[in-house]
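Yeah, one chain of the complex is gone here, protein chain that is, but the others are all in their spots.
Each chain carries a letter (A, B and C) given by its place in the written order, and its residues are counted from 1.
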Amino acid sequence: MIIVMKPNAKKSSIQEVLHIIEKNGLEAHLSDGKEVTIIGVVGDKNKLKEQNLEVFEDVDKVMEVTESYKLSNRKFHPKSSVIKVGNTTIGGDEFVIMSGPCAVENEEQVIETARSIQASGAQILRGGAYKPRTSPYSFQGLEEEGLKIMRKAGDETGLSIVCEVTSLEAIESASKYVDMLQIGARNMQNFYLLKEAGKTGLPILLKRGLSATIDEWLNASEYIMAEGNPNVVLCERGIRTFETATRNTLDISAVPVIKEKSHLPIIVDPSHATGIRKYVAPLSKSAVAAGADGLMIETHPNPAIALSDGPQSLTLPEFDRLCKELKPYIELTGKKF
Amino acid sequence: MIIVMKPNAKKSSIQEVLHIIEKNGLEAHLSDGKEVTIIGVVGDKNKLKEQNLEVFEDVDKVMEVTESYKLSNRKFHPKSSVIKVGNTTIGGDEFVIMSGPCAVENEEQVIETARSIQASGAQILRGGAYKPRTSPYSFQGLEEEGLKIMRKAGDETGLSIVCEVTSLEAIESASKYVDMLQIGARNMQNFYLLKEAGKTGLPILLKRGLSATIDEWLNASEYIMAEGNPNVVLCERGIRTFETATRNTLDISAVPVIKEKSHLPIIVDPSHATGIRKYVAPLSKSAVAAGADGLMIETHPNPAIALSDGPQSLTLPEFDRLCKELKPYIELTGKKF
Amino acid sequence: MIIVMKPNAKKSSIQEVLHIIEKNGLEAHLSDGKEVTIIGVVGDKNKLKEQNLEVFEDVDKVMEVTESYKLSNRKFHPKSSVIKVGNTTIGGDEFVIMSGPCAVENEEQVIETARSIQASGAQILRGGAYKPRTSPYSFQGLEEEGLKIMRKAGDETGLSIVCEVTSLEAIESASKYVDMLQIGARNMQNFYLLKEAGKTGLPILLKRGLSATIDEWLNASEYIMAEGNPNVVLCERGIRTFETATRNTLDISAVPVIKEKSHLPIIVDPSHATGIRKYVAPLSKSAVAAGADGLMIETHPNPAIALSDGPQSLTLPEFDRLCKELKPYIELTGKKF
Partner (left out) sequence: MIIVMKPNAKKSSIQEVLHIIEKNGLEAHLSDGKEVTIIGVVGDKNKLKEQNLEVFEDVDKVMEVTESYKLSNRKFHPKSSVIKVGNTTIGGDEFVIMSGPCAVENEEQVIETARSIQASGAQILRGGAYKPRTSPYSFQGLEEEGLKIMRKAGDETGLSIVCEVTSLEAIESASKYVDMLQIGARNMQNFYLLKEAGKTGLPILLKRGLSATIDEWLNASEYIMAEGNPNVVLCERGIRTFETATRNTLDISAVPVIKEKSHLPIIVDPSHATGIRKYVAPLSKSAVAAGADGLMIETHPNPAIALSDGPQSLTLPEFDRLCKELKPYIELTGKKF
């Protein structure tokens, strides 16, 4: 931690800050510059967390130099994590594709989708049973009924199952049926939910919030991991910017940035990032080439009548063609599919 | 709803869209332009919600012309709502100031603050018992213990009490103690929480999400109101932008925009919007002049040792001076304080 | 300047950085922390500007602690600047309102507007003769012909004149006619234009770029001032964010932030910030209360046929009413109008 004093800070103000630091068992290093005085704080900065040095007289600003996330930080865990989900692993040699409908509508839709995506090479079936929708008048999901359909589709095909949870109730239900819990973008800083999801020990797919910085995202993963659950997979799904040509802006740089800052796997969801079906294929290739560990792609047997997010869903034959096109890109990155 | 066809759309594609519209019991109006054909849809657009017209051949885009929020929409409820909170009302003649610490730390802190802000003219005491913090290693709140302290401070001073809730559990506890529930920015689209808060019937202070559009914010209020609870007060607390000189960017325009689009009251929280104590006074005046119905301002007997958000908290004498400065501005707007 | 080394940085890497700093005549202060080593650099950091320390081995990041703008920085010029424009001064006791049409269309329009706004109390007439328009097919301005009309209106009414310039040619023409040059938002980082405008010695109204941070804005003013021209007035006119309910988002916090960081005057343009006429009045009051030194408000005798930005222009009677409403707010801030 570095404390920058105002120009012409009084000696007594500097002394007061030094005093506080030392009183809390830390070491202070003074750099007395031409324009400003800087104080470096050495030691465990948690000892200072009951002090707000910003409000002391003549303090200009307090700058952090180390990250607040530890368990998800590659600095302290240099080796990349490989997360087991059902029979699949994410973050290792295998490139993992999760696919399925935005919302579970009925058994026929899900089974048809599951069989088809499995034949195309996908390893995990996605499908929403609890749907967070902007308007209360939109379809909200089949809840437990939907989870049962997902489980059945998983059992019939051998695909692993991932479903979003939006409440403690949903976590309790879903834990009985699924192989992986998803925390959606809107709940990325629902810290209560993160802790409860963490306690299940199940692998967690943590989507990035629409306006979450990468730092905040890794802090959110820390909430799960601090419950003793190291099985977190991150999912970049677009951030909110001024551009309206796509629903959100896919932050493709997040892939190499996460790979550098964290040991956790990262996958990309181009369907939600763009909201438009025709951009899903080029952005899927782009994510592979950027080094992602997997993809989440929405599919529907008949997008024209999908109850949620139809305009961004691929048909099953489109998905099959995309998988074939992705294969050589995946192999170039050294992964298998 | 308007459907814009692609240039050179085939006649058969146009016919198909017209057919879908009419099959669903709606009327279609065709405008056959030089460059493009436009189809206006007349009738209850909910009848079309199982159809994704965007994915039909030769459809360029589908544009909504009416808002999806109804209960919070001024178009259908022209008269401004006045919400009763304890002995106070928000949205009427009275200008309401909520103040208190970011986090409840102990009884002494809260009682001292409550007495002081009441003497300064504030009507509502705020204080967090459940704190959503970016890092799991930061102070997380006293929970029910904190609620009891708040209630005691309310009883001693006659101030009404508002506390943030972050889970169903917290709602159940808080409902026993507080006069108003707060939904924080990070939970604005935690729809499960919105519904549960709505069911209590208590007045709800709904903070705007960091990256929520005004349209999404009003849709979030709709989740509460659709549970039969019309007692919603909106709180603008800054949005996330590229500017880093302040913690967030106070969207002061939201005040007149909400006043136009909705009948719900709106207050402003300059403390969280800027994160910096010295900007709270000018932005409070600014919010009054823009037409806000109230303010939420953080105060602490000793900001230097506040467990949360100290750098943005006013001292109690600073708050008192600000209330005095605000009074003539408030009176210019025609409200009382 | 502070250099943060990576955790486990090699001793030799640290030595190399220290060597570079000292070789360039600066002093290095080492803080050897538990997690990371920090090096504080003391002395004139310009001596290091031919070295990119970020690219050295084991360097994690380089953090600046002082601003790169000097002439506009309040740290080095504590007294607020008062800028003379014609017979008016901005930044002193007087609250200054600039008004007029977005684009000069013809003499009648401008003279009618000038007479009316002067009667309402405005001190400066604005009007565009060179219009930067998003589409090349929109009206581009009357150029020198427009400047002559503006000058005539100024001479007839005694109002001072401000016009936007978009090229060296425009600066040369405008310098013959106007009292103040305006650099528009789209040209805020057209550094060539800033230098040329600076050389004229005329007062410059520098609008904030749509995506400019406050730091970049003050650096842009530095380009003008470095030409020996201290007469800069800043104008906040909205920044680009995700919100679409208004054309841009008025960053009202910029007013107190600029007042703290710089000695230059700042005015606010609510017309361009919102793009919608009905929001101009509340945001004008808001800007006054936040501490602005003036306002720029678009007016037109008949907004329905304005060639540019009609939807955001006030009619002349609306402007007159607004001036009357603003007067008591202005007086509360201690300024005269």
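One rule holds for everything that comes next: contacts are C-beta pairs under 8 Å (C-beta built on N, C-alpha and C of every residue); 3 or more make two chains touch, one makes a residue touch a chain.
Please read these numbers as outputs of a predicted model, since none were measured by experiment.
> Which chains here touch the chain that is missing from view?
A, B, C
> Using the definition of touch stated at the top, determine which of A:273, A:296 or A:314 touches the missing chain.
A:273
> Of the residues listed, A:24, A:89, A:138 or A:246, which one is in contact with the missing chain?
Reading the full complex, the residue touching the unseen chain is A:246.
> Would you mind spotting which of C:179, C:222 or C:320 touches the chain that isn't drawn?
C:222
> Can you name the residues of chain C that touch the chain not displayed here?
These residues touch the chain not displayed: 46, 49-52, 54-56, 68-69, 130, 132-139, 166-170, 186-187, 189-193, 195, 209-211, 216, 219, 222-223, 226, 240, 277, 303-307, 310-311.
> Quickly run down the residues of chain B that touch the omitted chain.
Touching the missing chain: residues 2, 4, 6-7, 29-36, 38, 40-44, 63, 65-66, 75, 240-242, 244.
> Take the complete complex as the reference. Which residues in chain A touch the chain that isn't displayed?
Interface residues of chain A facing the absent chain: 211, 213-215, 239, 241-246, 249-257, 260-261, 273-274, 278-279, 282-283, 285-291, 328-329, 332.
Quick note on the criterion: only the chains that are shown with their structure count from here on.
> Going by the touch criterion stated earlier, list every chain that contacts chain B and also contacts chain C.
Both chain B and chain C are touched by A, going by the contact rule given at the top.
> Shared interface numbers for chain A and chain C above half of all numbers used, same, or below, different?
Mostly same residues: over half of the interface numbers shared.
> Taking the mean of the C-alpha atoms as each chain's centre, how many Å separate chain A from chain B?
26
> Would you mind pulling out the distance in Å between where the CA atoms of chain A average out and where those of chain C do?
Computed from C-alpha means, the inter-chain centre distance equals 38 Å.
> Pull out every residue in chain B that's touching 2 or more other chains.
Within chain B, residues 211 contact more than one other chain.
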